[in-house]
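Structure first, commentary second.
Every protein chain of the complex appears in place save one, which is left out.
Chain nomenclature is as follows: A, B and C, assigned in order of appearance, with residue numbering initiated at 1 for each chain independently.
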Amino acid sequence: MKVLAFLGSTRKNGNSEYLAKKIVEGTDHTIVYLSDKHIQPIVDMRHTEEGFSPVNDDYEELVKLMEEHDVLLFATPLYWYGMSGPMKNYFDRWSQYLRDQRFNFKEELAKKKAYVVITGGSSAKITGLPLVQQFQFIFEFVNMEFADYIIGAGVKPGEIVNDKAALDKAESWNKQFR
Amino acid sequence: MKVLAFLGSTRKNGNSEYLAKKIVEGTDHTIVYLSDKHIQPIVDMRHTEEGFSPVNDDYEELVKLMEEHDVLLFATPLYWYGMSGPMKNYFDRWSQYLRDQRFNFKEELAKKKAYVVITGGSSAKITGLPLVQQFQFIFEFVNMEFADYIIGAGVKPGEIVNDKAALDKAESWNKQFR
Amino acid sequence: MKVLAFLGSTRKNGNSEYLAKKIVEGTDHTIVYLSDKHIQPIVDMRHTEEGFSPVNDDYEELVKLMEEHDVLLFATPLYWYGMSGPMKNYFDRWSQYLRDQRFNFKEELAKKKAYVVITGGSSAKITGLPLVQQFQFIFEFVNMEFADYIIGAGVKPGEIVNDKAALDKAESWNKQFR
Partner (left out) sequence: MKVLAFLGSTRKNGNSEYLAKKIVEGTDHTIVYLSDKHIQPIVDMRHTEEGFSPVNDDYEELVKLMEEHDVLLFATPLYWYGMSGPMKNYFDRWSQYLRDQRFNFKEELAKKKAYVVITGGSSAKITGLPLVQQFQFIFEFVNMEFADYIIGAGVKPGEIVNDKAALDKAESWNKQFR
C-alpha cells in the first residue's frame, strides 16, 4: 500500500507533521508539504464557454502523485476551525481536474482511501468536528472511502507527544499501511 | 452603519456576489474582492522567538478597512463544502494581526457584527452547515456577534434570483443597514 | 398533497405549533400531538431470535397515517439542543416497524417529502444545526427527500410572530401544499 501524505501546516516540525510521519514511518510513502508547492487558487470557469485554462504551477505533479498512491493522508493543523489555506487551495483545484480530459481524476480518486489528521488545542476534539464533516462531504462527493480520522491535541511544537490516544491510533494506522 | 463586504468567489458576477450586492445596495459600504488582493498564506510563527515578520502584501489595507466599518459581511460560494481558498487565507492571517502591537485587532473585531452569505447547490442548505458552524467558532473566538446567515441556492451565474427566501432575507438585512 | 404534521412540543399553543398550523392552514392535513399519544420507548430486539414483539399503544395508528399522507412535517421546539423526548421516542420506534412484515414501512417512507420546523431562542439558528444534521441522516437512511427546514426564533408562547423570515417561509410552504 502506497501512502501519499499531504501536509497542510505552514510551519515545519509541527504537531500534524509529527503524527503524519509516525503514520507513514517504514511504509512506502511520499510526503508533500503543500505550503512548499506553488498552487494557484482556483479560477472558477465551470460555467464559461472556454472552460478552465491550464495553470502553470505545481498542481499536475500532485495529480500524478495521487494516481500513483493508494492511500491519501491529509494532515492539517486546525486553523480558524478549518483546514489551512494552502490545503484549501489544493482542494479547490480538484474542480478543475475533475473536468480535465487528460486525467481520469474522479475515477482515480474513487479508488483511494482517505485518512485525516487534525491537530489543535484540547478543545479541537469538539471545534474540529465541522472540519471532519467537511472532509466527509468532500470524500463522499468523489466516492472515496473515508477510512478514519484522528483529532490530536497539540499547539506548541512537540506537545502532541502527550496525546496517547492520538499516538496509539497513529501507530495502528501505521501497522495497516506497512 | 458602514458595511464591509468580503467576497470570496474566484469568479466575477456569481451568485454570492449578487446577494452581497443586494445586501449593501444603497448603504454606506465597501466591497473587497479577496481574489483580487495579494494575500500571502499565513506563515505560522506563533511559537518562535522572533514571532511574525511583516509581510509585503495587501493585508494591512484590509485590517484598516475592518477598523473603519461596523458590519463585516462574508460572502463565499461553497467550495468543497467550505469557504473559498482565498477567503481561508484571509482568515488564517488574523492569527498574525492578533499579535501585531500596532493594531488593536482583537478589540476592534469584538465591536463588529458579522453576517455570512453562502451560495451553492440546492443541497447547500445541509452541506453548508459545517461552514456555518466554523464561522460561529471563528466569531466566538474574537467575541464578534454572529448576527445572521443566508444559505442561498445558485450554482450557475444568475440562478440565485430564483431563491426567494434568500432574496427576502438579503432585502431585510439591507433595510437594517441603510 | 396531504400533509401530516407531527408536533413534538409538550405544551399547547407554543411557537412550533404556531408555525406548523400556519404551514398546514387551508391544506388537506392531519395534526398529531405526539405528547398526547401513548408511545412506548423502543425495546431494541433487533438482534434477538424472537425479534420485536407487538406493542399495545398508539403507534400503529401513526404508521397508517404516514401511509396516507404525502408530506411529513416535523415540528419541534429545541429541547436541550435536540428534538423533544416524545418525538425521539416516536423516531426510535421506526426501527421496529421497518422490520414489521405487515407494513411496507421503508418503501412508504421513501415516497414522502420531509419538512422540519425547529423553534428556540435567537441562538437556535446555530445551536439547532446539529438537529438539522440529525434529521438529514434520518431521512437519508430511509431515502426520504428532506425538502426544507425552518429554524424559528421563539421561546415564550407567541414570540414567533416577530420572526418574519420564519413566517415568510411558512407561508411559502403553505402555498406549495395547497
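Brief remarks follow.
The rule is short, and it goes like this: a contact is a pair of C-beta atoms (placed from the backbone, for glycine too) under 8 Å apart; a residue touches a chain by one contact, two chains touch by 3 or more.
Just so it is clear, the model here is predicted, and its values are computed rather than measured.
Displayed chains that the missing chain touches over the full complex: A, C (touch as defined at the top).
Of the listed residues C:F6, C:W94 or C:Y115, the one in contact with the hidden chain in the full complex is C:W94.
Contacts to the hidden chain, counted on subunit C, fall at residues 9-11, 14, 35, 41-45, 47, 77, 79-86, 88-89, 91-92, 94-95, 127, 129-131, 133-134, 137-138, 141, 155-157. In the full complex, subunit A contacts the hidden chain through residues 125-126, 129, 132-133, 136, 146, 148-149, 164-165, 168-169, 172.
Operating definition for what follows: only the chains that are shown with their structure count from here on.
Contact topology of the protein chains: linear, an open path with no closing contact.
Of all residue numbers that take part in the contact between subunit A and subunit B, over half occur on both sides, making this a same-residue interface. Each chain gets one centre point, the mean of its Cα atoms, and the points for subunit A and subunit C are 38 Å apart.
Taking the mean of the C-alpha atoms as each chain's centre, subunit B and subunit C sit 35 Å apart. Shown for subunit C are the residues in touch with two or more other chains, namely 133.
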